[in-house]
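Following: one structure in structure tokens, then a few remarks.
Only a single protein chain was left out; the remaining protein chains are all shown in position.
A and B label the chains in the order they appear, each numbered from 1.
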Amino acid sequence: MSEESQPQSETKPNTGFAPGWYVVAASRDVESKPKPFLLNGLPLVTFRDSTGQSVALLDRCAHRNAPLSAGRVIDGNIRCHYHGWEFDGAGTCKAVPGLCGEPDHPGRRVPSFACCDSQGWLWVYSEADVTPYREPYAIPCADQPGYLTIRERLEMPGPLDAVAENALDVPHTAFVHAGLFRKNKGRKPIDVVIRSVDDGVEAQFIGEERPEGVAGRILAPQGGEVFHWDRFILPCIAQVEYRLSDRSHIIATTALTPRTQTVTDMFATVAVKAPIPDLILRTVFRPVAMRILRQDMEILRRQTEQVARFGAEDFASTEIDVLGLRIKKLLREAASGRASSRQDERQIKMLV
Amino acid sequence: MSEESQPQSETKPNTGFAPGWYVVAASRDVESKPKPFLLNGLPLVTFRDSTGQSVALLDRCAHRNAPLSAGRVIDGNIRCHYHGWEFDGAGTCKAVPGLCGEPDHPGRRVPSFACCDSQGWLWVYSEADVTPYREPYAIPCADQPGYLTIRERLEMPGPLDAVAENALDVPHTAFVHAGLFRKNKGRKPIDVVIRSVDDGVEAQFIGEERPEGVAGRILAPQGGEVFHWDRFILPCIAQVEYRLSDRSHIIATTALTPRTQTVTDMFATVAVKAPIPDLILRTVFRPVAMRILRQDMEILRRQTEQVARFGAEDFASTEIDVLGLRIKKLLREAASGRASSRQDERQIKMLV
Partner (left out) sequence: MSEESQPQSETKPNTGFAPGWYVVAASRDVESKPKPFLLNGLPLVTFRDSTGQSVALLDRCAHRNAPLSAGRVIDGNIRCHYHGWEFDGAGTCKAVPGLCGEPDHPGRRVPSFACCDSQGWLWVYSEADVTPYREPYAIPCADQPGYLTIRERLEMPGPLDAVAENALDVPHTAFVHAGLFRKNKGRKPIDVVIRSVDDGVEAQFIGEERPEGVAGRILAPQGGEVFHWDRFILPCIAQVEYRLSDRSHIIATTALTPRTQTVTDMFATVAVKAPIPDLILRTVFRPVAMRILRQDMEILRRQTEQVARFGAEDFASTEIDVLGLRIKKLLREAASGRASSRQDERQIKMLV
């Protein structure tokens, strides 16, 4: 038994916030009108400057702290509604109306955050005034030929680690999603390989039969073996991949953005290849997926309320909680600046 | 003048929580469907197992902390809605679906609370995983021949000690319940004996005339002397007893359960013997009693708000606050594990 498979009680506070790129909006929703959002509790504002380039600033005027998002963009700069101070995309002060003299001054800067549009989403780097050494995560199969790509934004109750664990967890599906997915009877043992990947961890499920529920029947009407991987990639990617025969492939990539300690925005990109017309896929798949997500939201809401009521998490884990503890550990290490050098692989059995 | 009769300012925090048996529901309201409740801020869940035995557990799954009360009872065990873990009435883990191996493990236990049905109420012992050395309090006269027994549950604003003092306090009746009970004129001095009883304190009022208000006229239309006792018994019993002539006897026993620091559930059992038909008694007595209780709820709500606004109680007491300080002291001693060995009796005069 490895560390993760020991039953144990964890009373530590929630894991921290890992630096990196986070999705904060759909690219098409960001215009020259300023748009406020919260990234891990920090109020930020995003808008497009006169060249169409997306910009993210701290949503607080350097002068009297009014929210810049209540102002408007004038010639590519954002103008505060209170005294008319203006800031460019780098956060430099460009106007102090009424002042005789230069507006620019180090004490009048607003912190600025790296920002870019990629694969339909607006990504913001979580640390102010730095140039990230790498690009945002590349979402596999999105908008690839042969794939139907669906994008959806959802507000999930709970901290990032709880939402990620839920998204990547197999055992809960027989209970929270009873009838839609897996069942709590006729279980058979399968093998699960858990291995580290770059900046993350992956669980591979070997020998699983096509789930009997509605979702499985849609994607692979003729049944057969399922190839299934669940992955978490720092700082915020939870990914579920299924291959059912050569003809069906589904890869759901969610970028999770902590809005506050207890609310996580989920930006989902689902790429599906299936032997069914897109229209039918869209018509049937989306309602089923949304029903599953609403069930997850409900149980996450209850879990989050409980942790608040008791003041802290007090979790016991078994070896079939294949990714939960590892996600917490990856986040904790990244939050404290330690890169995980762990390269390992282990195998367990689970009844599915 | 004794300690209690000195005017004094008490700025200590509210008294603690005394261990013991508390009522948490009417027995008939507890079924196999799990029912959540709060005991002094602690979320618990109660249900009946396959034999009909009542069970109380901490309302938190050992696994991912989901509320067990959101699950359901299967073959006498409670099954969590999130991952299907099951627990029996002793809190032992009986199922971890998907796990190859034994579900039972010390790290997977849920704390269990002694529980019993008595005199129409479900009583829970406040400390986890112990076998209480005695039974719950026996309510006098309840369901005795010749007595009409009324049970009522009310949610009172305020901490247990404030609700108990209010329930057992004479001087406020002329103001908060003006017209229904006593009056603030034509007062005459009576004697009050305050004496310790087992696990509590009792005030006996000697020489009081039948109150002139509606409540008094119903119970003793012909007037006469009143025999009247007010009692507090640890950890949670506030009891008011009146004898008006041989033919009228009323004993109102309230079991007070702190739900939170500022809300106390009151489970009242009123046993009445009176020279009036039960139907009339029920028709007239209940509305008057409810009106009195609503007036008490209103003043307790205001008092509780004030204590919150000012951050702490700052009470001055006189000798006619016969039980308030003693109740606080009994609770404080019991909360800190000191049994009160005090055996005393004192007498004061009060204008009633």
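To be clear about the criterion, a contact is a pair of C-beta atoms (placed from the backbone, for glycine too) under 8 Å apart; a residue touches a chain by one contact, two chains touch by 3 or more.
Just so it is clear, the structure is predicted and the values come from calculations on it, not from any experiment.
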Please pick, from A:G98, A:P145, A:G186 or A:G311, the residue that touches the omitted chain in the full complex.
-> A:G98
Contacting the left-out chain: of B:A164, B:L234, B:A274 or B:V352, that is B:V352
Sole contact to the chain not displayed, among B:G107, B:P171 or B:G223 = B:P171
Taking the full complex into account, what residues of chain B touch the chain not shown?
-> 7-9, 169-172, 174-176, 184, 187, 189, 299, 302-303, 305-307, 309-310, 313-320, 349-352
Can you name the residues of chain A that touch the chain not displayed here?
-> 43, 60, 62-67, 70, 80-84, 96-100, 105-108
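What we mean here is this: only the chains that are shown with their structure count from here on.
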What is the distance, in whole Å, between the centres of chain A and chain B, each centre taken as the mean of its C-alpha atoms?
-> 48
